[in-house]
Structures are given as structure tokens and as C-alpha cells.
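Moving on to chain A:
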Amino acid sequence: MAIAAARADARLTPRRSEDTAARRIVSIIPATTEMLFAMGAGDRVVAVGSYDRFPPQVEKLPRVGALLDPNVERIIALKPDLVVLYGTQADLRMQLERARIPFYPYLHHGLPDVTETIRSLGARVGVAAQANALADRIEQQLASTRTRVAREARPKTLLVFGREAGTLRGIAASGGVGFLHDMLEAAGATDALADVKQQSVMMSTELVLARAPEVIIELRYGRVDAAARDDLKVWNALASVPAVKNRQLFVLQGDEFVVPGPRVADATARLASTLHPQAFR
Partner candidate 1 sequence: MRRRIAVTIAGFGALAIAVCILAPLVGTTNISLARVFDRSIAFADNVDAQVFFVARLPRVLAAVLVGGAFAVAGVVFQAFLRNPLASPDTLGVSSGATLGAVIVITFHLDVAVRGVSALPVASFAGSAGALGVVYLMSLARRRGTSSTVLLLGGVALSAFLGALNRLVQVLGDYTDVFRSMRWMMGSLDVGSYTDIIVPLVPMVAALAAIATLPRVLDLVSLGEPAAESRGVDVKKAERVALVSASLLTGSAVSIGGPVPFVGIIVPHIVRLIVGADHRVVLPAALLFGGSFLVLCDLVARTAFGPAGMPVGAVTALIGGPFFLWLLFRKFR
Partner candidate 2 sequence: MTRRSASQETWPPGAFFLRRERRQKEPTLRTRSASTPILLDAAEVSFAYDPRGRVVVDGVSLAVARGEIVGLLGPNGSGKTTMLRLLSGTLTPTRGKVRIGEAPMGALSRRELARRIAVVPQETHSAFEFSALEIVMMGRYPHLGAFELEGADDLAIARDALAATGTRALESRQFTTLSGGEKQRVVIASALAQAAEILLLDEPTASLDLGFQLDVTSLLARLNRERAVTMVVSTHDLNLAASLCTTLVLLKAGQVLAAGATGDVLTREHVRALYGVDADVALHPRAGHLTVVPLARTH
């Protein structure tokens, strides 16, 4: 066990003297796939995960599964020299170790992890310079957003990322932990569920009424459609909520809101301009 752990560490932090550049990368995580392309290593990616959608080039690449069902045989058959997987995929790790294939475990908790991962992954892959530049750009953009909204009042905001269409059932909201929460705070809002230490919260209608958010933002992935905006009218049933009274209900659509990758800065900027349109004129 200890020997295997030591070997894993060795794979993660290779000796400087070796050429550690990775030329055949498999990434089954949408976030890391986007990161690799954004840092200029896209041409080294030989396969992606089932749910990777951005950038458009990934559509041409073979898919090898994802968190619950990685296709180990296909991965090994591609002869990669680096596999980016979830830190929790213990089975896959063991099989890659046995096949002597290096891997990069991806763990993610909040917004700062995005740039940290970009830097460390970039170093591991051998494009440290571009990766650092990318990370710097993202951090600068985030800092600029924060500055822009610094003087604005911070409305109590509920960030909803799932709901049964046409009803108020199955409301899934972002809790006080995780990158959505961090993005919300960076965009100049107070999280209505800041005290609930879960990444996702199944909200009851009573809880919405009790928290009385001043703004409700719904996040949807996929393309922009008018039906989503129309569906916001279900919130009218909770007439006493300030967000409903003052018509502060918004829906934002796009994959950048669900992938903690290089587009988080764009996503945060979109959130900020929705919350504080006057600061972004």
C-alpha cells in the first residue's frame, strides 16, 4: 500500500531532470478538458469524457466515459501518457497504476481551485508558461469584476441550478460551499444559503419564503431559449419573496455556469452584470 502510494506520488511529481511533457492526454472531466484546450495543449488531447462539450473541437475526439463509467479498456488502448481523472475514482487509479500509465487526480472544492488546477496541470503537461498566463488572465478578470461591484450593495441572492419545469418542485440550489457559491460572492451578492454547508441544497418552498431572497438567478445549461424565461412565472406563487415582488428573477443559460473551468471568469462577469447592470454600462 505504502509502496503504491509512493509510486503514485512519483508519477504526480516527476523529477525535474526528466522530460515530463505529456503528448497523449486523456481527460474525462469537462473542466480539465476546457483547461487543456485553453492553455494551448488541445492538440495533445487524444480522448475526452462523455459529457465534454467545449470547445467544439472535442466533438471529433473519441469518448471514453466519465465519473461513473470510465471505459478502462479504451483508455489503455489509446496508449496515453497522462490520464486526467477524478480524485475519487479509486478503481480507475488502481487499474492505471497496474498498467503503468501516469495520471493526474482532479480534486475540486471552490473557485480558487480552478486557477490552481490550471497552473499545476499546465506544469505537469509541459505548457507551464501558457498555463500560468491563462491562470493570471482569469484571476485578473475576476479581480476586475470584484472591483467593479465593490461599492454596490450586495443583494441576498438565491442561485438555482435545477427545477422541475412548470412547477416549484425539485428546486436545487447552490449552497454555501463550492465554486458556484464563490462565483456568486465574487459577482457582488450575498448567498441566501451561505450558512448551509452543502454544495447543493434541495429547497422547499417554505425555505425560499423563509430566506426571502432579493434576487433569484436560475442557471441552465444548453442554448438560450425563450421558454426558460417564460417559465420564471412559476415563482409568482411565492408573492412575498422580495425577488418576486421587485421582479428580480433572471435566467442565465450556458455551459460556462456548470463547468468550473477557464470560463469561470466569463461566467462570474455575466452574473455580476445581471446583478449590477449599472456597474457594467
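Basis for inclusion: all candidates are chains of the complex that A comes from, given by their letters.
Observations, loosely collected:
Here is the rule we go by: a contact is a pair of C-beta atoms (placed from the backbone, for glycine too) under 8 Å apart; a residue touches a chain by one contact, two chains touch by 3 or more; residues count from 1.
All figures in this text were calculated on a predicted structure; none of them were measured in a lab.
In the assembled complex, chain A touches candidate 1, while the other choices in 1 or 2 stay out of touch.
By the touch rule above, chain A contacts candidate 1 in their complex via residues 50-51, 66-69, 162, 164-170, 172, 175, 195-196, 198, 200-210, 212, 227, 231, 237-240, 245.
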